[in-house]
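One chain of protein is taken out of this complex; the other chains stay put.
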Amino acid sequence: MKRVSFESDYNNGTLPEILSRLIAENDNKTSGYGSDPYTASAKEKIRQAIGCPDADIFFLIGGTQTNQTVIDALLLGCEGVIAAESAHINVHESGAIEAYGHKVLVIPSEGSKLTAKGIDQYMSAFLADETYPHMVLPRMVYITMPTELGMLYTKQEIEDIQEVCRRYDLLLYADGARLGYGLTSSQSDITLPWLAQHVDAFYIGGTKVGAMFGEAVVFSNIKAPRAFFTTVKRHGALLAKGRMLGIQFDTLFTDNLYLRVARHANEMAERLRGIFISHGIQMGVDSPTNQQFVILTPQEKEQLMESIAFEVWSPLPDGNILCRFVTSWATTEEDLLALDKALAGLA
Amino acid sequence: MKRVSFESDYNNGTLPEILSRLIAENDNKTSGYGSDPYTASAKEKIRQAIGCPDADIFFLIGGTQTNQTVIDALLLGCEGVIAAESAHINVHESGAIEAYGHKVLVIPSEGSKLTAKGIDQYMSAFLADETYPHMVLPRMVYITMPTELGMLYTKQEIEDIQEVCRRYDLLLYADGARLGYGLTSSQSDITLPWLAQHVDAFYIGGTKVGAMFGEAVVFSNIKAPRAFFTTVKRHGALLAKGRMLGIQFDTLFTDNLYLRVARHANEMAERLRGIFISHGIQMGVDSPTNQQFVILTPQEKEQLMESIAFEVWSPLPDGNILCRFVTSWATTEEDLLALDKALAGLA
Amino acid sequence: MKRVSFESDYNNGTLPEILSRLIAENDNKTSGYGSDPYTASAKEKIRQAIGCPDADIFFLIGGTQTNQTVIDALLLGCEGVIAAESAHINVHESGAIEAYGHKVLVIPSEGSKLTAKGIDQYMSAFLADETYPHMVLPRMVYITMPTELGMLYTKQEIEDIQEVCRRYDLLLYADGARLGYGLTSSQSDITLPWLAQHVDAFYIGGTKVGAMFGEAVVFSNIKAPRAFFTTVKRHGALLAKGRMLGIQFDTLFTDNLYLRVARHANEMAERLRGIFISHGIQMGVDSPTNQQFVILTPQEKEQLMESIAFEVWSPLPDGNILCRFVTSWATTEEDLLALDKALAGLA
Partner (left out) sequence: MKRVSFESDYNNGTLPEILSRLIAENDNKTSGYGSDPYTASAKEKIRQAIGCPDADIFFLIGGTQTNQTVIDALLLGCEGVIAAESAHINVHESGAIEAYGHKVLVIPSEGSKLTAKGIDQYMSAFLADETYPHMVLPRMVYITMPTELGMLYTKQEIEDIQEVCRRYDLLLYADGARLGYGLTSSQSDITLPWLAQHVDAFYIGGTKVGAMFGEAVVFSNIKAPRAFFTTVKRHGALLAKGRMLGIQFDTLFTDNLYLRVARHANEMAERLRGIFISHGIQMGVDSPTNQQFVILTPQEKEQLMESIAFEVWSPLPDGNILCRFVTSWATTEEDLLALDKALAGLA
């Protein structure tokens, strides 16, 4: 199983720093469900890292669960969430948002990014339609940071989106499943405290940034919804041994580990990108984060898969194939060398 | 935090055998969402352990989530699940079953156990009521093994329940959050293969029997419901790094570890019980498993809590307090000695 | 089909006054969905009748739908509604409340009535249980006026319930499917304005009090929940030809028709009760409203059913049968005579 794999950033184990910490604390006994000192400490460290001493923070287990729980808690049943067509909640959550009764309102996007202008046009058309009380009422804007295609929002873009959200009384929620990669991208002008100030709620993804599992939900500009703890439990999202989340996030937010491992992955992604280009392979998306999308011919794809694991993203109209290569904390020099060698060997 | 605690069986860390295995496999890369060799191996070992070579098995993360997902997958919206008043799904899941539209149909129980007779009486009265098509239709019987009060069903009792379920076309589902403790109790006449043959579906609890997290859903007498994988995802119950579940259950079902650690906890519970009795403390429930319920005066409770952590279960009509003491893989001789000493010191 | 029937108060046609009005207005054209002058007029008349000039009022079609919509609109997903075991929402709505995710929290009742004491005991025990954040959170008290067994709450009882609701921050909601019969009972000390002041929301049942269909939801002590119109639509509870509801309620609240027809039914019920007693038949419930429950032997039941339609309510432990006889606007002298005669003819 020690194969060379760029399939995803969850194809690997757990950050050694986290594993060590789990071992070190293993013999202790604590109360369950997040009533433990590790969880308290992790929350405090995140509050400092985001510069919001009063933020309400909760640790959940996975991304779909987190989106489902947060969106359900913030919206009435008849309210919906605006998202790009490519949004994770629209495509890859098996209807988890609808499972709790909420419609995902898809509006036009640029690449995989929503725009303030797009939201504005949608909302003004919505309100101009006299029949809108018979429709799902837009109440939240969902963005991903970075997007499902590895793209980034700029400060200006988020400020504009925030402004349009305020104008139309929409909540702004950022899915940060890969937040670390977004924040540490060489192309990013956004910091964690800045983001916290410019969205109502967001989550800091652990699973895809080195944790075994875990996502930290942050209500940074609004208070947590009433009875949110009970809502988390109702969603099956409350971990009995809650300290396992506390220990992980406490470790991630010690000595900047979260950003350091994300930066490593981004650097490896940039080198991976360089390797593809050096072999004359075309990039399919202009991504400045840890997900790289390349265009392979069917033959290239087949041949490359013999030695390297990666994900087929989608067929292209011209017969070629968009493929995804993802780096993570666990991506090594050897992995890149193996890829370089495999590309060199393509017929 | 190295306090003496009998609060629960999830107040502790992870079985050392599991931790070691997680470390040993940490550098490998595998596909996500359960498409990894550890998960495949774990399923195969469980199939052997239960004697069902064709059983459909899925690994989920926690108990509430598991109950919610299985019950939702097996029932129509208008169908409900019969349970005891004390059932976990009725009391301590924050409405997770109702969240997916299903009513919990509470019927009289003995202690915390359903009886074939009780189910029979309920069903015959239900069907005799001409208005029943206006009611929630009973479709499943939910039992816990052992129950929330640590009690056990006998072979005969389950056979009788199975018979009544077949008569009324009810599915029989066993919540095995603490299954190991039930199977290894000195009072139990049930084995894992026998149980698998006598219920339609059940889950083997990992979280409370030494795992970091994880529950193994087994469809032993019926096929898994159509599209169950997607249903699991929709419930937010699919772990991205699915191999973490595979590794844990593969370890638990190697060399009988699952039953061995449960047996240890039961033995410690029996000794704990002896210690209480030796100090003249009355037991509140006759439990042959790892949860022990004792009756303390308010003063005793206060004094004991100074040195020992445990859970207040419920006040009693006479002013005394029912308290719960739970053992686990992590319960040590020292813990018992500390308890003995603390009890000796009670005024 | 002109048989003598006491099956229910919806076994009949529509009040002639309503039918006439429907005919008189039939050629007019109006906007749909309740944006019509009849609906506006009906709301105004109800506001006057209840003495709440600012009450938010909505017309829905049937009782189950109404309960489902109101409860869903007022509660978070993790919040539940306290009810008596016999409550319509608990028994005869096929899980319509759970369909939108809410648990019905059954607590002990007296007959079919909740008591302030019972609610108080439940709530204080709930809050004393440290694990309550893992439970469904009680947020509403549901009462029926009159109850499913035809019983009435007194002023004092409702005042006491209101007081305990305020103490525990519970909403108080009254299901008035048969409200007219409750208000006009000779035993009732409650008026419509008084009720409106002592509950947060209630509905005035039309279907069972002479309308073809229709229930008027009144938010008398709270504002209607945000976006309630859209919530009604989402529940499939918005009638396209909404004026049919407006016309019916406008007629019912003209010249006191609603109370007059209810009073008629109550009087017929009292005479019906007298007839049963005169024939030595025992009453099963002490009901002062239009539903009368009598105890028949199996033979009596069989024989009586040959000429009279009524509903078998439930078998009794002694082998006899509790049967329900209901009067309505359509109950005539001839119906009572036929019953008297049939009873006289019993072997």
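Per-chain residue numbering starts at 1, and chain names A, B and C are given in the order in which the chains are listed.
Keep this in mind: a contact is a pair of C-beta atoms (placed from the backbone, for glycine too) under 8 Å apart; a residue touches a chain by one contact, two chains touch by 3 or more.
Keep in mind that what you see is a predicted model, and the values were worked out from it rather than measured.
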item: Residue in contact with the excluded chain [from B:Leu127, B:Ala227, B:Met283 or B:Leu316]; value: B:Ala227
item: Candidate in contact with the missing chain, chosen from A:Ala24, A:Ile277 or A:Val312; value: A:Val312
item: Selected from A:Val106, A:Met305 or A:Leu346 as touching the chain missing from the view; value: A:Val106
item: Absent chain, residues of subunit C that touch it; value: 1-5, 7-8, 10-14, 16, 19, 22-23, 25-32, 37, 61-66, 68-69, 93-96, 99-100, 207-208, 212-213, 230-231, 233-241, 244, 309, 330
item: Missing-chain contacts mapped onto subunit A; value: 77-78, 80, 91-95, 98-104, 106, 128-131, 133-136, 312, 314-315
item: Residues belonging to subunit B that touch the chain removed from view; value: 33, 72, 76-79, 100-101, 133-137, 225-227, 229-231, 233-234, 238
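The criterion applied here is as follows: only the chains that are shown with their structure count from here on.
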item: Chain at maximum distance from subunit B, centres defined as averaged CA atoms; value: C
item: Angle (degrees, nearest 5) of the CA superposition of subunit A onto subunit B; value: 180
item: Same-residue or different-residue interface between subunit B and subunit C, half as cut-off; value: same
item: Subunit A and subunit C: spacing of chain centres that average the CA atoms, whole Å; value: 50
item: Where subunit A and subunit B are represented by their mean Cα positions, the distance between them in whole Å; value: 33
item: Multi-chain contact sites of subunit B, meaning residues that touch two or more partners; value: 93-95, 99-100
